[in-house]
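As you look at this complex, bear in mind that one protein chain is not there, while each of the others sits in place.
Order of writing sets the chain letters: A and B. Residues in each chain are counted from 1.
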Amino acid sequence: MKPSPFEFLRPATLAEALEALAGNPHAKVLAGGQSLIPLLSMRLAAPEMLVDINGLDELAYVRASTDGVRVGALARHAEVQADADAERVQPLLAQALALVAHPTIRNRGTTVGSIVHADASAEMPVVLSLLSGSLTVASAASTRTIPASELYAGPMESTLQQGEIATEAFFPALAPGAGVAFDEIARRHGDYALCGVAAVVTVDDARKVESVRCGYLSVCEVPTVLDLSEVFASGAVGDAALAAAGELALGSLEPEADIHASADYRAQLVRVLTARVVRAAYDDAVDRSDRRVR
Amino acid sequence: MTTDVTAQPTVKLVGTEVRRVEDDRLVRGQGQYADDVLRGALEMAVLRSPHAHARILDIDVSGVLDVAGVHAVYTYDDLTGAMAEPLPLLIPHAALTHGRTQYALAKDEVNHVGEAIAVVVADNRYLAEDAVARISVDYEFLTPVVGIPAARAAEHQVHADVPGNVAARLEQNVGDAEAAIATAPHRLALDLDIERSASMPMEGRGVVARWDTDARRLQVWTSTQTSTGVRAAVAAKLGLDLVQVDVITPDVGGGFGVKIMHPWPEELLVPMAARALGQPVRFTEDRREHFISSAHERAQQHHVEVGFDDEGRLLGLSVEFWHDNGAYTPYGLIVPIITSTQLLGPYKPQSYKVVFESLYTNTVIVTPYRGAGRPQGVFVMERTMDAIAAYLGLDRTVVRENNFIRPDEFPYDHGLTFQDGRALVYDSGDFPESLRKLKELVDWDGFERVRAEARAEGRKVGIGIGCYVEGTGVGPYEGAHIHVETSGKVKVAVGLTSQGQGHQTAFAQIAADELGVRFEDVEVVAGDTRRMPYGVGTFASRAAVMSGSAVALTARMVRAKALRIAAEALGASADDLEIVDGVIRVVGDPAKSIALGTVAVLSNPLRYAFDEASKAATQFSVGDPGKPPVAEDDEPGLEARDFYSPMRATFANGMHAVIVETDPDTAEIKILKYALVHDCGTIINPMIVTGQIHGGVAQGVGGALYERMAYDENGQLLNASFMDFLMPYATEVPESIEMDHLETPSPLNPLGIKGVGEAGLIPTSAAVASAIEDAEGFPITAMPISPSELFALRLAHASKGTTDEDRR
Partner (left out) sequence: MTEVTNEQAYEVRLRVNGVAYDVTVPARRLLSDALRHDLGLTGTHVGCEHGVCGACTVLVDGRPMRSCLMLAVSAGDYEITTVEGLTNADGSLSPVQQAFKECHGLQCGFCTPGFLTTITAGIAENPDPTREEAREMVSGNLCRCTGYQNIVEAVCVAAKLARGAEVAP
């Protein structure tokens, strides 16, 4: 279980990194490496070159402002999770990050890296998708911004092009009247979830539900976001509506079976977790609205 | 409670919580595991079969030696002499009519994913893996046989010359069980399954060898549970004299059974390469290799028929089961024999029939994993007890009590043959008392109140129980060598090996007590054939019983000799002497004394003095000129070697109870309380015993709720990583384990010890299944069980209309 040989470059600037990537179609970017290095060791990936961006200090930032949180490519999960400003602007970030693997992995792994890795079992791609965030990617030629809705092409496949480096993820701020929640069920604490659901619920001044959106991980081949507002048309979050939300979600999801869970069981978790997070996100929205009024 | 061994030297150490002498080194990172010794050795990597069943048509190794840093590549064609013959069948048995073993490197065919085909030796493991990737093999694919149903159906065969895939069939009978069942007032039939799991120590296998070209000796360090076994195997396979081979067991990062299997192909190929290349060579197994090329256990399917009276007493019990032995049978029939005998537990059915078939599949070999067939047997028996209780509407503990062997019935002869070829005779125990203690510990009688409270909150809880009897300390023997240095330091060597059980501490406690020396003056070495060439190995909860007894017997010999010499030196009778803190003195006259180290000097008459102490033993200083310096029946030195070889095993026992909560929505299963009572006879070190049980329970919980080997129909292991083979973390084990002890000393050995190493996990799956069944109200017949499976069972039973209320 040792990696195949590869060339190694540790650029001092982003431009240098992009140039190296442009020059070798079989080069890969190394950031936290918490997903990449196991793949190398198992020889499931054998890039010709690794471009180690850990020296690019300019990408090691978490910036929270009123419109949202900007996370640089070298910000470690633990740093994003611990950032009080980021948590205030978009509380879903810290909630989700607490469920990413174990603290030791979060100390090294990067949030942007996890988003680019495009694992449908991971938390952060779903968070970015649910929040309608975006990813800034740079290449030697240009820089572009990919909306989360256009980021995932298939299992473990993003729409980044060869030669591009993701430099920043943008998570929009929590809107007034909105609340969030994240919950997942894993076999062991810290494992990839069998099913995870994140929710954003918005309420009006009368505390009636305006909109309900949920993001699903480990259910389908790609992170999936659904608008479940229609079953809450009455504005209330009752048991019947919550049950209907799960069923509505299942209408658009095709839960898969693996060695840990049958498709039926995953469907059950979709029902249970949808109800749980929508209720929790609704309570959060009401709570925040109440606090804003006070 | 810590025993301060310096302040209270005369206090007996056996029975006290002496802190481990192993730990100082280990917590400093100064352990020496197989991968840590002989830094800079060449490293071996193995080409393993990617296919479960195939014929090998051609192996092309051209180009491998061109890689810089590669020293050698070997395939079957390079093996000669005994190395070219199949690996040993370690434990033959008359019923094993179709035993098969693999070759060190595959010859003509492969029978499981992971079977070794070729090895490369290179400067380091990275280069060795690069070179392995350059070997190409042509295969002709054969249909794999995966799982017990496929093996039984036998539409395809694993081995062309083994019809029906049946390696062995063994039947034992006590009375006429079938007749007793047919005429019994009540009858039940059950089908009960256990899936595959594995020992999975944190350190995989590892072996390092150095051939000394000058001394023509081979030294082998291997992560094993039997250094003497490996030594014999290496010598035989490499054509060396036994005295040319030393096997040294370094620190071993856990065994749990898998490392009693030997010799692994690499344990032979590494020494072979080291001798051929004249350089040290190492193989360190990686985690993926450990999953696909070491050993698994547990997979069995059982059919039970039972006849019983109105009190639930077993009138006739008939068990038929099918054991998945994997691709080969190097370890014989030990696991299914243990299941077939130990499933009886603390009970005495009036008649018993058991028959099993051991079946080949195209999967990793099966050898004992902690518990070794007992978890399956206990699961079968305890599920049967619960089924009888449910059928009769009796409390589950009442049915068990009605079947217990009573305390006055020991020794109790079951009329069966155990795994050591000896009669299955229980030596001691008090099962009613154990049950009483357990019920109190877990508040069994108060549980209906707990259930009602939970129900009122919309929660589902259940309580379960599992009882076991475990044959521990099987023979044939273990030995000890004890040598008292002239400094008074005591050097103890035992033949078996240690994998974390604290033998260095526990055996030093025994030696210190027996000899009357200070604990810190005793040093114990295990598993080094240079120090103790005779031994069997560490398995079947036998180390404390076997080597502990051998240390006690040997220490008594050394003590007798020391007293004899001291009596002569002090002009006293040996009967009047005592040894305290390493000083021999006349009882009541402590001024008349001699240090044990001085006795060691006197024990060895010398011609030459080499220090002040030894002057006292030279020829002009001591000795009766009328006698030979060493008497006819004596030998020089204050040392002894003795062996303990019991007539048969000693039987430990215990009972576990568990309370679980099952989530009504997600079917997640949480253990709320875990309580157990165990009886391992005399306890040497309660701290170590408790630690063994903690670890066993955690492993048992893993086996009940998390761990399984998931093979697909092609024989590919789908979860060959710690990502997907779900060993519990701290967050998955019970938050506390409540424990009570019962000590019924074994009459079979000098200290009254029974083994405890496997106790923690043997009844865990049975108890957890019992609790889940109690919470859910429908039978749990297969373990392990995941939330996904529990959810499926709920759906199935909901559609059948069986509910909680129907059963109560």
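We adopt the following convention: contacts are C-beta pairs under 8 Å (C-beta built on N, C-alpha and C of every residue); 3 or more make two chains touch, one makes a residue touch a chain.
If you're wondering where the values come from, they're calculated on a predicted model, not measured in any experiment.
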{"item": "Which displayed chains the hidden chain touches across the whole complex", "value": "A, B"}
{"item": "Residue touching the undisplayed chain, where the options are A:Ala17, A:Leu40 or A:Val112", "value": "A:Leu40"}
{"item": "Residue of B:Gln501, B:Thr529 or B:Thr682 touching the missing chain in the full complex", "value": "B:Gln501"}
{"item": "Residue numbers in subunit B that touch the chain omitted from display", "value": "2, 19-20, 22-24, 26-33, 35-36, 39, 66-69, 124, 126-127, 130, 134, 200-203, 251-254, 256, 286-287, 499-502, 687-688, 690-699, 721-723, 727, 729-731, 733, 735-737, 760"}
{"item": "Those residues of subunit A which, in the complete complex, touch the missing chain", "value": "1-8, 10, 30, 33-34, 37-38, 40-42, 46, 50, 52, 54-55, 78, 101-105, 107-108, 189-190"}
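To be clear about the criterion, only the chains that are shown with their structure count from here on.
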{"item": "Cα-centroid distance, subunit A relative to subunit B, in whole angstrom", "value": "45"}
{"item": "Subunit B residues touching subunit A - in the complex, by the definition given at the top", "value": "125-126, 129-130, 133, 286-289, 665-668, 706, 710, 718-719, 723-724, 726, 728-729, 731-732, 786-788, 791-792, 795"}
{"item": "Subunit A - residues contacting subunit B, complex", "value": "1-5, 42-43, 185, 187-192, 194, 259-262, 264-265, 268-269, 272"}
